[in-house]
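See below for the structure under consideration.
Missing here: one protein chain of the complex. Every other protein chain is in place.
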Amino acid sequence: TKDLLNSTSVVPEFVGTREIGDTIGMVIPSVDPLLLDQLHVSKKYPVLGILSARSGAGPHIMAIDEAVKQTNTEVVDIELPRDTKGGAGHGSLIIVGGEDPSDARQAINVALDNLSRTFGDVYNSAAGHLEFQFTARASGACNFAFGAPEGKAYGLICGAPAGIGVVMADTAVKTASVNVLSFASPKHGTSFSNEGMVHISGESGAVRQAVMAGREVGLKLLSELGDKPVNDFPSYIK
Amino acid sequence: TKDLLNSTSVVPEFVGTREIGDTIGMVIPSVDPLLLDQLHVSKKYPVLGILSARSGAGPHIMAIDEAVKQTNTEVVDIELPRDTKGGAGHGSLIIVGGEDPSDARQAINVALDNLSRTFGDVYNSAAGHLEFQFTARASGACNFAFGAPEGKAYGLICGAPAGIGVVMADTAVKTASVNVLSFASPKHGTSFSNEGMVHISGESGAVRQAVMAGREVGLKLLSELGDKPVNDFPSYIK
Partner (left out) sequence: TKDLLNSTSVVPEFVGTREIGDTIGMVIPSVDPLLLDQLHVSKKYPVLGILSARSGAGPHIMAIDEAVKQTNTEVVDIELPRDTKGGAGHGSLIIVGGEDPSDARQAINVALDNLSRTFGDVYNSAAGHLEFQFTARASGACNFAFGAPEGKAYGLICGAPAGIGVVMADTAVKTASVNVLSFASPKHGTSFSNEGMVHISGESGAVRQAVMAGREVGLKLLSELGDKPVNDFPSYIK
């Protein structure tokens, strides 16, 4: 029988991968109009950049947030599958649109390079995970995905199992004066993930302080369910 | 680098854990009003008790059903993530409200203590699982989650993969005269779990008999897919 994978030539759409989250980046230089009509994009660009992963939603959204800041592209779709390969959270499908293939390729490369930073405050144990994100200036991806006001500081505090996220959110919001944008939970604002997640906005120092306070209590609570949670990359929120 | 988990002090919100289902119980003695506005609760209480698990929905709901019977608390949220760590079912996020932190703490402790009973008729194999629940007198949690009439007998018959639940339900309903409250399946009344689940109500003896008849056929069907399903705790429905 013919080997269906007999060629080692690279597909031109391919940009790169990262082992973390089983992440792949691709670019379609000129999307077929019949397909574009069926894609679930907020705006129809001829050029698409694609970031797709089995594990990770926050890290990929924050990485794309940096990418759209630095390139001439716009977020046109963020969809969160209920994945993580048996874990409690999401994977991600993120599409950016542009006019020039080199812009889209650059955006996807910037995003891939940012993952080692944005995974820095993702802590995993056998029982669950915790995730923290912070940016002093939210851009298009944080706005698209979480309703974060652009140009202002934004923070995410997320725990699994979900109840840990409720307690972390309470601690965080009591710690500093921030705006509570929303609270996401298995039935609301997630794809039935087992996560409790508060989205906060406001003054940069206050948002950072709230995120760090949530992290401190979350690490203790998740540790009560067994092993100490560990991150794969150095923490970036300090 | 600073160890983010350098303190062994217990978080005051922590109540306890159970290994089964990776379950954690917590109490927030005075929830932040900004957060409370964003939580998805049916009624705003100042005190919240939280039961959260990676695996288990029925067992936790039945355990909370006992807890609200025995304490001065009320169920204000039940959300079922699509979890079970790669299994076919749900985890759970359950919130009870109260006026007094000691009531909420007692409720969560009662629920944690009931899990070894309510997991008694959960049977797992490599191919799927079966779950059976029965109470002679349903209370607030069964009503909130499944629409069970309070004060009447309630039974749950659940199988995964979902088709097994259809056949069990048919056998159960033919065995005794019961009311069929609803049938939950991957697209209806679940969070896309691979479960078929009938909720029944009625006279106590009839509901118990129906549940036991469903269990008998379910154990045989799931066994056709490989190993004999086993429970982690003694069966309580007899």
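Here the chain labels run A and B in written order, and each chain numbers its own residues starting at 1.
Convention: contacts are C-beta pairs under 8 Å (C-beta built on N, C-alpha and C of every residue); 3 or more make two chains touch, one makes a residue touch a chain.
All values derive from a computational prediction rather than experimental measurement.
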item: Touch criterion as defined above, residue of A:82, A:129, A:199 or A:220 at the omitted chain; value: A:82
item: Of B:37, B:99, B:150 or B:216, the residue in touch with the unshown chain; value: B:216
item: Interface residues of chain B (partner: the chain not displayed); value: 82, 85-88, 127-128, 160-164, 166-167, 169-170, 173-174, 180, 182-183, 185-188, 190, 192-196, 198, 215-217, 219-221, 223-226, 228-229, 234-235
item: Residues of chain A in contact with the chain not shown; value: 1, 4-5, 7, 9-11, 13-14, 17, 22, 24, 26, 28, 31-32, 34-35, 37-40, 48, 50-54, 77, 79-83, 85-86, 91, 93, 95, 191-192
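What we mean here is this: only the chains that are shown with their structure count from here on.
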item: Fitting chain A to chain B on CA atoms, where both chains share a sequence, rotation angle to nearest 5 degrees; value: 120
item: Rounded Å distance between chain A and chain B, as computed from the means of their C-alpha atoms; value: 31
